[in-house]
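Yeah, one chain of the complex is gone here, protein chain that is, but the others are all in their spots.
After this line comes chain A, so read on.
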Amino acid sequence: MSSESSKKRKPKVIRSDGAPAEGKRNRSDMEQEGKYYSEEAEVDLRDPGRDYELYKYTCQELQRLMAEIQDLKSRGGKDVAIEIEERRIQSCVHFMTLKKLNRLAHIRLKKGRDQTHEAKQKVDAYHLQLQNLLYEVMHLQKEITKCLEFKSKHEEIDLVSLEEFYKEAPADISKAEVTMGDPHQQTLARLDWELEQRKRLAEKYRDSLSNKEKILKEIEVKKEYLSSLQPRLNSIMQASLPVQEYLFMPFDQAHKQYETARHLPPPLYVLFVQATAYGQACAHMKSSQPPRQDKTLSVAIEGSVDEAKALFKPPDDSQDDESDSDAEEEQTTKRRRPTLGVQLDDKRKEMLKRHPLSVMVDLKCKDDSVLHLTFYYLMNLNILTVKAKVTTATELITPISAGDLLSPDSVLSCLYPGDHGKKTPNPANQYQFDKVGILTLRDYVLDLGHPYLWVQKLGGLHFPKEQPQHTVIADHSLSASHMETTMKLLKTRVQSRLALHKQFASLEHGIVPVTSDCQYLFPAKVVSRLVKWVTIAHEDYVELHFTKDIVEAGLAGDTNLYYMALIERGTAKLQAAVVLNPGYSSIPPVFQLCLNWKGEKTNSNDDNIRAMESEVNVCYKELCGPRPSHQLLTNQLQRLCVLLDVYLETESHDDTVEGPKEFPQEKMCLRLFR
């Protein structure tokens, strides 16, 4: 390059100025160096400061020359041209110096630039290296931190504790001597052990799974077997029905009953269970023959099971319907009055609704009369009611006065004292009644049956007197304890009513029927006669003037039956007003007397009447006769006749005296006149 540039310069130099070189020291350099001419090398040799001085000198010279030329030109003349020529040559030389200097400056500049460039490149390279290294450092640091933070999966595994590990792991895994010191090895060993254990457990799991499969298969097989058994059993049962009938062991029938019984509401269910149990127990006790259903007590369920099932349909639909219909009804009531009554009526009917199933119990008494009891359950009121009917073996001709004795309405009244069955025993019902405007249950009793307290107890429903009961707790123990007493009472009640029935028939004809085993209570000849026997109403009884004491003593309630008997002898007429308590033979009838004979005598003005009354009322126990004392009433009447006889005969100045009679001495009060 330098040789090329020098070759180029040579022609330049030759062409441009052929003039002698003044002050060009570089020629000397050129001669020194030989053929080629390197200005680059010259640049290194020359001092830039001196070059700068030279430049300044040259510029000055040029300026001077120019100025001289100027002057000469302006003076004009001939020789001036030579001087101008001279100066021109000098200025050309100077120009060449300037060019050289310019070239040198350029070269210097170039060199400087190159050097800077080089240095810069180096610096850049270093810089890059530095950057690279820095990056690498950073990268490594990150890697290190990552490594340091690395949590290996093995730390998430719950390893067994160290002690356990050393205890359980076999020696070749635990390598105690190595692992004790080195935690890394220890962890490795533990991981090994963990793996070992897991493998074993996986084995076991697979085994158990296969076991389970086997067992499931076995179960399937057995189920198949059983389900094929059921139809066979059914067919056996069917086949055995005729045998059951033949042997009087209606298990199937009982089974069907129990099926239906499942749909009974809880109180009826309790009643059913207890009644059946009692019936069977009685049969066992009475007969020594093979046990059979006791004929005296039979229990059956009546009613529609489907309706009962329908009661348990989802309540949502019915509630929606109700609310809709309520809304409708409200609207209509605003428009038309008459529907209010209808709506209330419907609500009442709803409240008094009965459960579709009912339990029928038939009690047979010794004389073949049967008491049919049908028990109903009122769902909304949560009470049990009963309807009763008495049928007798032979047709009864009902005497007029005995109308009420066996009527379904009153035959069971006051079985237990005070239990008249006209009021609902559940205190909560009162609030329900107020909502629909029912005053008392009395009005509906004929239709629904009587809610006696003993019926509630038989169904296990216990109503405390003070608080209303909200839940249906049907209690078996309560029912069981009452069952026996109630059944006995029922039987006695029916029998006593039937006995009364018969007695009334004959009383109405004026004959006091005294049975032969009670004849000893009375003397052989009784002259006074019963003339009349009628029923009277409760209000009439209370109005009579000689019954005030009984009424005040609270013995004449509206659950009792009232009768009037008339006994005559000669001119003496004895009126007897009788209060018959529904619990007849255990609670005696109460007599109040009024004698019309030589004036009217009652217990307030004649001691004898008082004595007669107390004779019949208080000393009734000896008139009871043989158990079950159904003869009490007739004996009392007979005793009255006897007393009247005695009274009339012991009166002094009596026209009707017939002869001496024997006096029942102990009975008559001393202060009586004899």
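Note that a contact is a pair of C-beta atoms (placed from the backbone, for glycine too) under 8 Å apart; a residue touches a chain by one contact, two chains touch by 3 or more; residues count from 1.
Just so we're on the same page, contacts and distances are computed from a predicted model.
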Protein name, per the UniProt record, of whichever chain is missing from view ("superoxide dismutase", "Gap junction protein", "THO complex subunit 6 homolog" or "Proteasome subunit beta"): "THO complex subunit 6 homolog"
Selected residue (touches chain absent from view) among A:Arg64, A:Arg442, A:Lys502 or A:Arg610: A:Arg610
Selected residue (touches chain absent from view) among A:Ala169, A:Val411 or A:Val590: A:Val590
Residues of chain A (touch criterion as defined above) contacting the omitted chain: 417-419, 542, 549-559, 581, 583, 586-588, 590, 603-605, 607, 610, 613-614, 617-618, 652-653, 665-666, 669-671, 673-674
